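Quick one: the structure is below, questions incoming.
Below, a portion of the complex is reproduced, with chain positions unchanged.
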Amino acid sequence: MLRDPIQVTVWGENIHEREDPAVRAIYPTGMHGAVASGIAEHLGEGARVRTALFDQHEHGLTDEVLAGTDVLTWWGHKAHDGVADAVVERVHRHVLNGMGLIVLHSGHHAKVFVRLMGTTCSLRWREADDREVVWTVDPTHPIADGVPSPFVLPEQEMYGEFFDIPRPDELVFISTFSGGEAFRSGCCFRRGWGRVFYFGPGHETHPVYHQPEVRRVLANAVRWAYGGPRPRRTTYTPELSPTGWFERHDGAPGR
Amino acid sequence: MLRDPIQVTVWGENIHEREDPAVRAIYPTGMHGAVASGIAEHLGEGARVRTALFDQHEHGLTDEVLAGTDVLTWWGHKAHDGVADAVVERVHRHVLNGMGLIVLHSGHHAKVFVRLMGTTCSLRWREADDREVVWTVDPTHPIADGVPSPFVLPEQEMYGEFFDIPRPDELVFISTFSGGEAFRSGCCFRRGWGRVFYFGPGHETHPVYHQPEVRRVLANAVRWAYGGPRPRRTTYTPELSPTGWFERHDGAPGR
């Protein structure tokens, strides 16, 4: 079923990395580089991983790129407001039409995630090198496959409740922090024909994306958000359906 | 708990009623009039029901009106695009801050509902006087309280799957139609501090809002979307939360 390589586009803002030597020291190929290598490490021949960056033409996310992307991962922070609305609109459309989307850490405030959720997507936070412990609460979920429960991120930015998102369709991970906070850190949503996964870990000043458990989650999430080969949909615009329409239709699969 | 009357605002587009004598014959006080009377009939002293209309100043939905509204019901169809974006933004904000919202029938394409859902909210449809049968699939749900299962709408516009909404937090009703279609016709969503209910029945050329079972659903939905007295929230904008913040806070209720 997963014979063809999954076409993955890892989107990175790539601003912290360029501006802050400390971040660059942790992520010499950019955070996008670490995310991409984590996915490639696990999926191997099963995925073809490219990157796209904020400061590229159309943020590297032309319609052609998105049409050729099965799963898009998104890490942004400082430049959320700078992402062009036309690109947000385009990514949103591709998600509804079947492209998987994985939103990482500070991407919770990315315009496209906010638009898909319909809420503020705000949360509590603190940069104090808390220890984060990530617990699996849905052990049958494919994104938890092979992931130890719990696993520990020795130092992480605290992200805590209340996290203003719609109730996740599937809650996979819950995190705790040294300070006592809780956070729904692994959340699945289905929107239109697309699947969306939000994953909390990933601050730019901690080597989170080098950690084996996190890389496994990323790869699992790509596979889950992919969901198998199928053509990209066009925007769902059903037509008037006269009585008996489905008895005459050609029986084309619904997906 | 429900001592104070619930402040209900019934919003109506009021275009079909003015333009089409056949609709006016069914709804002489407008569809909004029928919806309002259905709610008042059941909640009595427990609710104060006002109406607001599309062609009023700011569509009748000023910030003051919304601040004084516990639950807003929405019926629109022809003028979705004509609703000012500033008003959509305002209604959206009030919902996230705790105002209940009940979206009726063709309101599935109202800008504010689409924005709250994050999907196209499109569906199949047919005006062919199908019989609609409404089934309760969550008999413990307060919106199903006292509603016979099933109840029959002798003639209704068909609204059918696929209905492109996020998975409802609570699915209360499923409808079938003479032509064989199925529809998730009673769907609850929680967004921010607000509760949203979508209810399928309600075409302008059928006396649906005069039917006792439908009026009971409307009143139940108002009570559910209200959820008890509490102050309206402001937009959720949590601040940086230093370690130990919650040990020092004043213990104010979270809601």
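Every chain is named by a letter (A and B) in the order it is written, and numbering of its residues begins at 1.
Here is the rule we go by: a residue touches a chain if its C-beta (ideal position, glycine included) is under 8 Å from a C-beta of that chain, and two chains touch if they have at least 3 such contacts.
All values reported here derive from a predicted model rather than from experimental measurement.
Asker: To what total copy number does the complex in this file extend, with 2 chains depicted?
Answerer: This complex, considered in full, is made up of 4 identical copies.
Throughout what follows, only the chains that are shown with their structure count from here on.
Asker: With chain centres taken as the means of their Cα atoms, state the distance from subunit A to subunit B in Å.
Answerer: Spacing between the chain centres: roughly 32 Å.
Asker: Touching subunit B in the complex: which residues of subunit A?
Answerer: 96, 115-120, 122-126, 128, 130, 158, 160, 162, 164, 166-167, 169, 178-181, 189-192, 235-238, 240-244, 246, 254
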